[in-house]
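Moving on to subunit A:
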Amino acid sequence: MSTEKLKEIILKVLPDVDTVIGWQEGFDKIHITPFFMKSPEDAEKAVWNSLCVQNLAAYLPSLKKKTAVIVKGCDSRTIVQYMQEGLIDRSNVVIIGIPCTGVVSVKKVLKAVDYQPIEDVKFSDEKIIIKTSKGEKTLAIADVCPDKCKTCQYPTPIVYDHLAGDPIESTKPAESVYEDIKEFEKKSLEERRDYFKNEFDKCIRCYACRNACPMCVCQDSCIAETRDPHWITQKLSSEEKMMFHMIHAVHLAGRCVECGECERVCPMDIPVAKLKKKINSEMKELFDYVPGVNPEDKPPMYTFNVEEAKIKEHKL
Partner candidate 1 sequence: MSDVGTKELRIVGFLCNWCSYGGADTAGVGRFKQPTDLRIIRVPCSGRVDPLFVVRALLTGADGVLVSGCHPRDCHYSEGNYYARRRLEMLRRLLQFMGIDEKRFHYTWVSASEGQKWQQVVTDFTKQVHELGPLHDKKEKAD
Partner candidate 2 sequence: MDALNLTEKTDWTFIEQFKKESGDNPSLCYQCGNCTAGCPYTHYFDYPVSMIMRLLQTGQKETILNSKAIWLCATCETCTTRCPCEIDVAHVMDVLRHIARRENKVAEKGVKSFYDSFLKSVKLFSRMYEVGMIMIYMLRYGYMLSAAKLGMDIGPKFLTRGKLSFFPHELMGNAEVARIFKKYRKMEKERAKK
Partner candidate 3 sequence: MAEKKYAYYSGCSQETSSKEYDISLRAVMKALDVELVEPEGWSCCGSTPAHTVNHVLAAALAARNLALVEKMNMPVLTTPCPSCLTAFKEANHRMENDSFKKDVNSLLDNPYNGTVDAKSSLQIIYEDIGLETIASKVKYVFTELKVAPYYGCIMNRPPALAKFDDPENPIAMDKILSALGLNVCDFAFKTECCGAGYGYTKKDMMKELTYKVLDMARDAGANCIAVACPVCQMNLDLNQKEINKDRGSDFNMPVIYFTQLMGLAFGCSPKELAIKKLIVNPDKLLKNRMLKSETDKGQDKEKLKASA
């Protein structure tokens, strides 16, 4: 899955589309940014490595013209979910898939090098070598990857028109996906309540998590900011912060594709995705549903069964 192969595909696709969305180098070696390619010259600058963290699929619903997008396995679930919800016209999208063995959490890398300015970044099999003024540091990618990569079930995109590389199978057991949720549930009610209170209290309501979320379709109409309806006030209290995160979680019920963008962009390091992951684990349990996996599925909150096999009436 070399960058060369990717460029080849981009060049092949370009004449058919308005834009190809990929990645390019950012302001320093460790920051890669999204890249909207229009010409063969642009294509030359395209980059693919473990620092290509952004979920580029998130741009699709807002684009009208035919677009090609480069996606990792995890990002492809966003597209599948868009298809389920009818948010994109599949015939208007060209998907370039990239098999991926895991990306790097920039936050974790920066922490590992004590937030020193990065001078250079190199990769050598499954390792990342960071050069700062204090010298070189070699980190195993597995040690600095985001949590989602540790239990990744879809290293190869679920949907694609072109694949830059050979498909790879997941090596992670499927049961591992929600292990952290199960682990967390071992805490007492009080511990959990305190945990979320403390975490959400850190929130500065910058809405970065929402803005980065590919499934937050409301954009400027988000009810966290409207007066009609007026769901939450501007008061900076624990309750209002909690309310905001509950809105985000409930609106994503049965839709969160676990791309992790919300947590990646959170400036306060709040585990924003935890509630959504919990809901996902319940969607699996209740409806045997996993978001963003099968384009034919119906999101469970928008449908029902007259007899629900797994929902039992609760006794008082």
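As a selection rule, all candidates are chains of the complex that A comes from, given by their letters.
Assume contacts are C-beta pairs under 8 Å (C-beta built on N, C-alpha and C of every residue); 3 or more make two chains touch, one makes a residue touch a chain; residues count from 1.
Treat the numbers as computed from the prediction; the structure is a model and nothing was measured.
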**Study point:** Among 1, 2 or 3, touch partner of subunit A in the complex
**Key:** 1
Exercise for review: Could you pull out which subunit A residues touch candidate 1 in their complex?
Suggested key: 181, 184-185, 189-196, 231, 239, 242-243, 246-247, 249-250, 253-254, 275, 278-279, 282-283, 286-287, 300-301, 304-306, 308, 311, 313-314, 316
